[in-house]
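Down below is the structure, laid out as structure tokens.
One chain of protein is taken out of this complex; the other chains stay put.
So, chain A:
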Amino acid sequence: MEDAEFDDILDDWFIESLKTYKDLHVYQLEHPTQVIEWTSEKTVCVAGYSLSKNEILELRLPLKLFADENKGLCAERDFKVAHGGFTDGPVRRLRHIPGTRCVVTNDGLSSDLQVWDLGGDDSDVIRRTGSIAGRRNVSERGSRIAARLSSPPQILHGAQSSDIQLTELTSGRTLYKLETDSADPLSSLQFVTDAVFLAGCSNGSVCVADTRTSAAPQLSPPPASSGDSVLWWADASVGPHPSSCRVIRLSSSGQAVVSDLRKLGGGAVCQAQLDVQTRCCNLDHVRVSWAPMLDDCISVSGFGGVVQIYTTCGWSMELQERQPLFQHRGHVVSSQQTDDSVPVFTTAHIWHPERPRTLLSAASDGSVHVWDWVDPEQSAAGSPIPRT
């Protein structure tokens, strides 16, 4: 692609991008990643997922992205590999422990976790420092991992709802175990407050529990329309704003259901049929995420090579078809894949925690994009408003 004549480069997407993106950066990793995780304000961790040896990399984002005032004077637009390490197996989940230089990984083959030290200024090597045993030896989908700031550092993990436990990182002591009868495989796990967490199961049910008590978790069954072979993913919106305590559930057929986190038993608040255009038969990489700095805004990836942004404004209880507000087609258009028989699909995406419209996305061809999209709806009504 680099050797193409200029006429080819100035294709429609390229010309469009002058208006549709504020910033756009396209990178090519040596190996594709399934994880993108913030480890600090300016660094992310990525890792390979091939079955044998892989690399974990901590990448520093280009300075140009953060130079607000003198942006023009900063030419630096490359990723810097700040630290790197080697793993013996695939990395399918990676979580940073806030307040530390540690990350915890899972290979998706068992429920055991590996603990890594990202390193400081004196060394650029990421080293494995230990492991945490999970509750089952073989797990089809591996464990989900969640963490929040705590002292001493703790990690919440589990492969299915009956396995979820909170482990102290250094001692390995189990501090909490979720008591539940159901043993459904998890598709998401996250903290909503320091003590309260949400576990989303792939059958569509979600449960909310408090690690300080042994009280039974709050359960919300799968949305009514869910069929047998339908898979679900969930994301909870966290923050002090009252409207931000919501859960969104997305199904493999593109149905999105929003519920109030505080009133899980009360049923859905609104829903929509998203235009996900499934191109993948393997849906291991689906992600749905609330935008941290925009109201009523979600992102979806993993159904094909595109990352879609939707607004939940105007959704009702009727299952209406909704079109995305914005689509990032960069991975499809700039694909470096040599084998055309397997289409490129997105493997991960993540929002920047502070810049309202900046996202990072990764795809199966090893590409990683950093993009800041322009809201096409200029009118006040219906366009996501950045939070102050």
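Everything that follows uses one rule, which is that contacts are C-beta pairs under 8 Å (C-beta built on N, C-alpha and C of every residue); 3 or more make two chains touch, one makes a residue touch a chain; residues count from 1.
Rule of thumb we're sticking to: contacts and distances are computed from a predicted model.
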Q: Choose one: "Epithelial sodium channel subunit beta", "Vitellogenin-2", "Integrator complex subunit 11" or "Guanine nucleotide-binding protein subunit gamma 2-like isoform X1". The correct choice is the protein name in UniProt for the chain not shown.
A: "Integrator complex subunit 11"
Q: Extract the touching residues of chain A with respect to the undisplayed chain.
A: 1-3, 5-7, 9-10, 14-15, 17-18, 24-30, 53, 55, 59, 62, 70, 72-86, 121-126, 334
